[in-house]
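Just one protein chain is left out here, and the rest sit where they should.
A, B and C are the chain letters, set down in written order, and residue numbers restart from 1 in every chain.
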Amino acid sequence: MKNETFDLQEKLQALLKAQRDISPQGKVANYIPALAEINPNLMGVSVATIDGKVFGAGDDKVPFSIQSISKVFGLVMAMNRVGDKLWERVNMEPSGQPFNSIIQLEWEKGIPRNPVINAGALLIADVLTSHFSSSKLAFLSFMRTLSDDKNVYIDKHIYQSELSHGNRNAALAYLMKSFNNIQADVPEVLSHYFTQCSVSMSCQQLAQSLLFLANKGVDPRNNKVICSAKDAHRVNAILSTSGMYDQSGEFAFSVGLPAKSGVGGGLIAIVPNHGVICTWSPRLNRFGNSVVGVNLVAAIAEELGVSIYH
Amino acid sequence: MKNETFDLQEKLQALLKAQRDISPQGKVANYIPALAEINPNLMGVSVATIDGKVFGAGDDKVPFSIQSISKVFGLVMAMNRVGDKLWERVNMEPSGQPFNSIIQLEWEKGIPRNPVINAGALLIADVLTSHFSSSKLAFLSFMRTLSDDKNVYIDKHIYQSELSHGNRNAALAYLMKSFNNIQADVPEVLSHYFTQCSVSMSCQQLAQSLLFLANKGVDPRNNKVICSAKDAHRVNAILSTSGMYDQSGEFAFSVGLPAKSGVGGGLIAIVPNHGVICTWSPRLNRFGNSVVGVNLVAAIAEELGVSIYH
Amino acid sequence: MKNETFDLQEKLQALLKAQRDISPQGKVANYIPALAEINPNLMGVSVATIDGKVFGAGDDKVPFSIQSISKVFGLVMAMNRVGDKLWERVNMEPSGQPFNSIIQLEWEKGIPRNPVINAGALLIADVLTSHFSSSKLAFLSFMRTLSDDKNVYIDKHIYQSELSHGNRNAALAYLMKSFNNIQADVPEVLSHYFTQCSVSMSCQQLAQSLLFLANKGVDPRNNKVICSAKDAHRVNAILSTSGMYDQSGEFAFSVGLPAKSGVGGGLIAIVPNHGVICTWSPRLNRFGNSVVGVNLVAAIAEELGVSIYH
Partner (left out) sequence: MKNETFDLQEKLQALLKAQRDISPQGKVANYIPALAEINPNLMGVSVATIDGKVFGAGDDKVPFSIQSISKVFGLVMAMNRVGDKLWERVNMEPSGQPFNSIIQLEWEKGIPRNPVINAGALLIADVLTSHFSSSKLAFLSFMRTLSDDKNVYIDKHIYQSELSHGNRNAALAYLMKSFNNIQADVPEVLSHYFTQCSVSMSCQQLAQSLLFLANKGVDPRNNKVICSAKDAHRVNAILSTSGMYDQSGEFAFSVGLPAKSGVGGGLIAIVPNHGVICTWSPRLNRFGNSVVGVNLVAAIAEELGVSIYH
């Protein structure tokens, strides 16, 4: 990063204001009713650096439904728990298909393309369900530890809504089970998965929680090893090729940072050796990524002169 | 890179020797007879740095058929020639399919997923054919300029063999033409494409020719702008998500450098801000990538401590 | 039929013996354990004619698991119940895919290709579940009425085995539900479907139960209208294009009768205006059809000189 501390706080405010000033584009996720209830105009951004600084603007302290951003944390937990055997059950290739496609899964006999498409995340949920006595509590505990905030919570209203609109995820899980690639009972796996997706956190909390991915697996705030350097590398690689659904290539092309979005409107981007950017704005583009989020991360990356591709 | 100059020359020799010492794996490409004639035991490696050094070991000065590595150069020429309009005709997403799959192309109505799968490279060949009075000469000239070697040549024997075994590429091109996404006559497009693939170059030449991708578009040897910094970034992004066929994700996962392989056994990897690695060994794994090449690049990257993901 | 009464009884015995004399081919279905327990050497055949005769040989009175043959009866019940509206939710085209493929279903947005592939039969199960206070009893009652045998029963052992190995069917049902094409709860739909599949009947019972399809919808034994002539025509049409899984075309090609097979080894074939053939032999070919069944029906059809295509 060029010189990120000087006036980053002001910069973030200016960049956020610029986004507010253009007429809103995209649509709030409506595939589950509870997500559709959100105020679409909320907008926040936070940048956390590995040398301990945190910058923010807008609604950066308002918790929102992290949704698929939870896949990053679930993956780290599963890698820690089962090691390299994990990769016998899930691949690490880009999917080249919309995020919830069942076709690839059938084609490849129940082995998901990677852990950040829905099928792969369900497989991770199965691993966690099978390896923890209470995987939901373990996940929540992991999130509270990383964010250093005991108040991080599961939004029950979102959870119930997910559960009653989870038919496609159920189809994916039962299909994998028919290929013997799900071990626990499917309802239990779905319950873990929807719990994970229903965690509420703010931009500020998410940015700080993911600093270990910018720092070779070590949380720079307390020097705790969250995962191995090798696994931090792997997660960043997967997020780079597959973290933004079917817009992953375009995001690499135009921004160039490992990133993960969620249909709750959140978006996190890792800047290796420097820090983490997190944005939140609920309106989504046709790929399921936050419109303002993509714009903001691109602008911040450009401002800071960071990209992994040059 | 940690300290690349010290003993890199010796290191490369040691790493190459280590590869020679393990029993050979993989198979020489046999989809065209001419490629099958190569001595499978040839093996070379070259590293060129942006500060002007070149290191090498083994058969690093022996020319080989660059095959799909030519896609990188063709893409740069096309971007230079038509600018951003190029991206209306080809996407920049990972394909999630084997390199020559026709299914995705049908599904997405003649728009290739990216310029480094075969369909995309044929589209690039169409752009070049349509925009240069003699696209083949222009391509050869580009290669000679970049390698600073007027003796770079087209292997006619390989070219003829490609031409008489190019039915799948013909199918891809005609399918795109049926969607009005090929402008020139298909035989002309194929002729350009096979010409491009039939260029012969050595590891040393390839490594030096691609330094501009490690240096924001500028050839560090003479400060000539080969492409814009933005386009160098884009090429590196595409190579990172899609340059290694259906092993791209795994290569990102375990190595972490923008790379492109060819079925002639060549493999190039870009180390942004540092240099280029090029390896050659004809035996291929099931994905069509050089077995030794993947091993060598991984070992060199580890040795130098370089990866874009940490 | 040429002159079916003369010595059909003897003919059936001779044809069955001929099948016993060749070394057994094919494998008993093992996708559910309970089906794998059957004696693979059991073999029966029955021919019922619309003028009231019944011929048989071998184990023609031994009940077996009717499995997918139940799809024919479920379809008739659903057509009777909801009329032409049924065809808004399921198509009547051949599938061109293995019987349980989920790909076509995704492609065509939850509308099954026809009612005799698994997805279509699950949709029919949903219709029955939604339109009968107790669809399972209604189905069993329908089978008892048609076979004129109050002892027709559901094999609980088979049912339990189906239930605990029904993950792919669950995937199909949840996928359709995600497209809003399943109305009841999926577990209820599956429970009806597996119940249907678990009915046990003999060749003799099945042949007689289906006479209405050879007789424009009317049961010739009592002149009761089982379905309209139009619907009998439709069922025969669907069975002709799609009743034999991915061997339907070949069966039309070489035999030429509307037919339906089940993985329990049963096979029924309709001879319009004449009667019904039913065979049973548990060993299946790679398409899931009874090896002996296909041979026997072909031999009987040839013997009788019946086919709908000449």
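We adopt the following convention: a residue touches a chain if its C-beta (ideal position, glycine included) is under 8 Å from a C-beta of that chain, and two chains touch if they have at least 3 such contacts.
The structure displayed is predicted, hence computed values, not measured ones.
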{"item": "Which displayed chains the hidden chain touches across the whole complex", "value": "B, C"}
{"item": "Given C:A34, C:I238, C:A259 or C:I277, the one touching the chain that is not displayed", "value": "C:I238"}
{"item": "Chain not shown: contacting residue from C:G52, C:G83 or C:G96", "value": "C:G96"}
{"item": "Which of B:S101, B:S161 or B:S198 contacts the chain that the document leaves out", "value": "B:S101"}
{"item": "Omitted-chain contact residue, chosen from C:Q104, C:T129, C:S147 or C:Q204", "value": "C:Q104"}
{"item": "Absent-chain interface as seen on chain B, which is shown", "value": "101-103, 106-107, 167-168, 170-175, 177-178, 186"}
{"item": "Positions on chain C contacted by the hidden chain, ascending", "value": "91-97, 104, 113-114, 216, 229, 232-234, 236-238, 240-242, 246-250, 252-254, 256, 258, 272-273, 307-310"}
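We adopt the following convention: only the chains that are shown with their structure count from here on.
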{"item": "Chain closest to the assembly centre - both centres taken as Cα means", "value": "A"}
{"item": "Geometric centre distance via CA averages, chain B-chain A, whole Å", "value": "32"}
{"item": "Intercentroid distance (Cα basis), chain C paired with chain A, Å", "value": "48"}
{"item": "Residue list for chain A, restricted to those that touch at least two other chains", "value": "none"}
